[in-house]
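Encoded as structure tokens, here's the structure I'll be asking about.
Every protein chain except one is present and positioned as in the full complex.
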Amino acid sequence: MEKKLLSEHYHKKEYHTLAGYKSFGGYKDLESAFSKRPEEIVQMVKDSGLRGRGGAGFPTGVKWGFLPDNSEPRYLLCNADEGEPGTFKDRLIMEKAPHQLIEGMLISAWGIQSHKSYIYIRGEYQNCIHVMEEAIKEAYSAGYLGKNICGSDFQHDMDIYIGAGAYICGEETGMISSLEGKKGQPKLKPPFPAVKGYLEKPTIVNNVETLAAVVPIIRDGVEAFRSIGTEKSPGTKFFSVSGCVKKPGNYEVPLGYPLMDLIELAGGLREGRKLKAVIPGGTSAPVLTAEECEKADMDFESLSDLGSMLGSGAVIVMDDSCSMVDMLSVIENFYHHESCGQCTPCREGTGWLSKVINNILKGQGRIQDLNLIQGISENMMGRTICALSDAAALPAISFVTKFREEFETHIRETLAQRKSGALSA
Amino acid sequence: MSKKIIKCEINNQEVEVPEGTSIIEAFKELDQSIAHYCWHPGLSVAGVCRLCMVDIEGIPKLQIACNTEVKEGMKISNQSEKVKEAVKWGLEFHLINHPLDCPICDQAGECELQEQYMNFGQYSPNMAERKVKKRKVVDLGSKIVLDTERCILCSRCVRFTDEVSKTHELGIFNRGDRSEIGIFKDKPLENEYAVNTVDICPVGALTSKDFRFRQRVWYLKTADSICTGCSTGCNIKIDYNEEGLFRVQPRYNKEVNGYWMCDKGREVYRLPNKEGRLLEAKAPSSYSFKREDSLRPSRAGGNPVSSVEVLKKIRELFVKKEKAPQSALVLTAQYTVEEYEDLVSFFIKHLGTQQDIYYWRNNPESFDDFDGVLLRGDKNPNTKGLLEVLTNQGAIHSWESLQNRLKQKEIEVLWVAGPENQKVYPDLKEKIDTFESYCDNIIWWTAHPLSDSQKIWQIPTKTFFEKEGTLINHTGRAQKVKAVHQLVSSALSLSESATVLKGEELKKQEPPFLVTPMKTNHFTYKKKVL
Partner (left out) sequence: MSRVQRKSRSGVWYLPPIFKGLFFTFKKMLANLSKKNKMLTLNYPEEHYSYGPRFKGNHILTVKKDGSLRCTACMLCATNCPANCIKIIASEHESPEVEKYPIAYEIDILRCVFCGFCEEACPVDAIRMGPEWQAAGLNGDDFIYDIKYLSKRDSLKGGVLSHVDDKERHKAGM
């Protein structure tokens, strides 16, 4: 059994209450963190090599280092807008161990010397919001939030902000805009949020899992953290396995775990089915064919060598009962619906991609549409304010290149059916 | 603290710019062309159109020019194949949902999409799917019509209402490709600077109700001029052709009006147009004058009475006498400095003294009003110029003394240089009645006709579009208007009237008449005239 850094006690019933959390050693690391200086905390996180668990995989310590010196006030924002399709790990952390998150945020706040933080939870997670509100209330009454935390003169306030159904508010500057009360549209970078973020002040935005992972770093030390996982991607990660497996769910394994083993851990494929494709990191990641899956290890480097990315760690398993055309159309319809509409390539490109693929699905596609999809996607990438455009383009390119025969067969068959009159035009 | 000067290279041309300039501003410095829709020098940076891509040496990905600051030694280029391909696709993305509206769109001919299409476009579009349909002909208030389908969501108009007019009437609603520009409930786009959004809109999404469908822009020429609506003196450019003036747009001037102008000033295009003008000199009914014999047949039917003839008669009646009749001169601040100098010096020499010159102010209580952006309370373009001329000649007298003298019937002849812009003189009718009741002979210079009267001699004057002169604005800045095209052939400026009244011969006028392309065939109508 692999060592679990975060979810060791998640199955305990009372773990989400303050008393339950404390009985399993909770909030001790907070006190030990207060005994260290803030710079030490930042250095520890930097040395540990913790990488962002929300999707981009940016080294957290380096991000914290971007804060300009002697700037006041600083904000810490926790990104709990888990919008990436296929991802449901942050929900687990917030429902089962809200205090773990609060402790992680407090340690991080002490490290970056922030006195105010917000947790931006997506509006659909009603249960999470309820649980987090209760947990914060408990923390305030126990003296872990508010003035003079744990007897020190550190003051910190934490608030929950509820989202309203926009995937784009999971992008860091989109979240900041939404928090400021404006339309949740991403802002131009530069200036980066670490320099000019929420209310034009230095802001750090981190994912729920990243902030929760700060707790084991302080608890066990840097070497212990680095001993798990790989050289460049240390630590454990939650993988939300879904799709055609017997036991879909969240699985915390060290980074570098082979993908096929992860699928086995999740119960394996259903009887009589063969693996066709796996999306390893949420729908924004390029798809892996069955051969590539044999070689894949779940860490940042191995997947990017194979042309995909780890992303948020949502593993969607597809066997040979799935139609790739259908899958792609679901993905592109999602991005079309969620594009904020600010910059032209994404706004028009997602709509165009969605229409072309829906046409192919309906049976009105042409062979040159496949080249068109590639052209559109290549020219949407890298030319926009935020990465939603890349997220919409990458799966389109990967599906159409890796499963081209399936697309072509579908187009030819439906064309034949139309000609023979079986399909209505 | 002055900024450091940085050197960089754009398309193999060196340029020096202060620190903090963005690349697109450096392009403008060099007058190099770069495709852009959402950037405007008078507004904040949005970076949403993604067309101003540039290739910077050392950076593999293309960057946008409007949000990237120039650094020392940067080598920038927008002529490489990569950039052209990126702009071509960017343009394609703009056009895939754009309606095929060029025949009915007002912006045809000055549309930014058409411009960039001719530079970069591909003639066979790749899009074979259905376009997104949105609302058309949406009423945004009393001045502007919106077409949401044509809108490319550059957000220039939204930023304008947020930053310049600070009235926050416009917003972008919905998200994705269903986004639309719109107004909020019960808050139409009704501020004093609303029509500027029509100027900055790069496509025909926002159109001005005033100009809508009146003329195609390629039939219009542009001339630079100064707005005569108030004492700010915004620099404008007027679009006109031989039929008249059609539209006014602001010109950039850093010290006077920046990039904008107010909506009231846009009405000045109506002042020179023939529809409201006084086309020929009018005399009291006891005099009759021969019509001008000219080879240009006039459309109104009949040739105008020569103003020079009328002025010569006036000179005979009121100027050339041995005992000059008691005269008074009333001036409004709507003429140029040169005209004032000529007329006042003529008056003092031949007709009266400095004591008899009066300054007609229309609304002295609100002269110093200022709304914070551009509109001022003094609705005359040349108040400072008039005061300067009068002080030089030593003549400013209170209006009361004129009233008293009129009541005592001391004045026999009243010379009035009436307002060109009659709308800002609400007391015009009242003053005419007062003057008529107390004075028998009134000579009135005006561009637009007054109500018929028994005693007033009306001389048509040239408007600001037809004469050359200087106007001094409220800060004392002298700005010139130029003679562009004469719409009323018998109009004379005050200087020319003064010349005729002095008894001198008028120099042969060579106004810049536009040649009329003959659209009707005169041979079949007037066999006598060739």
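By letter and in written order, the chains are A and B; residue numbering begins at 1 in each of them.
In this text, a residue touches a chain if its C-beta (ideal position, glycine included) is under 8 Å from a C-beta of that chain, and two chains touch if they have at least 3 such contacts.
What you are looking at is a predicted structure, and each value in this text was computed from that prediction instead of being measured.
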Missing chain: touched chains present in the view: B
Residue among B:28, B:136, B:264 or B:423 that touches the chain left out of view: B:136
Touching the absent chain when the full complex is considered, from B:3, B:212, B:237 or B:480: B:212
Sole residue of B:45, B:102, B:373 or B:406 that reaches the chain not shown, by the stated touch rule: B:102
Touching residues (missing chain, whole complex) on chain B: 100, 102-104, 108, 129-131, 133, 136-137, 212-214, 216, 218-219, 517-521, 524-525
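Here is the rule we go by: only the chains that are shown with their structure count from here on.
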Distance from chain B to chain A - Cα centre to Cα centre, in angstrom: 56
Complex contact set, residues of chain B against chain A: 45-50, 53, 61-62, 67, 85-86, 89-90, 93-94, 96-97, 126-127, 129-130, 132, 152-153, 155, 172, 174-179
Touching residues on chain A, where the partner in the complex is chain B: 166, 168, 183, 188, 190, 336-345, 347-352, 355-356, 359, 372, 375-376, 379-380, 382-385
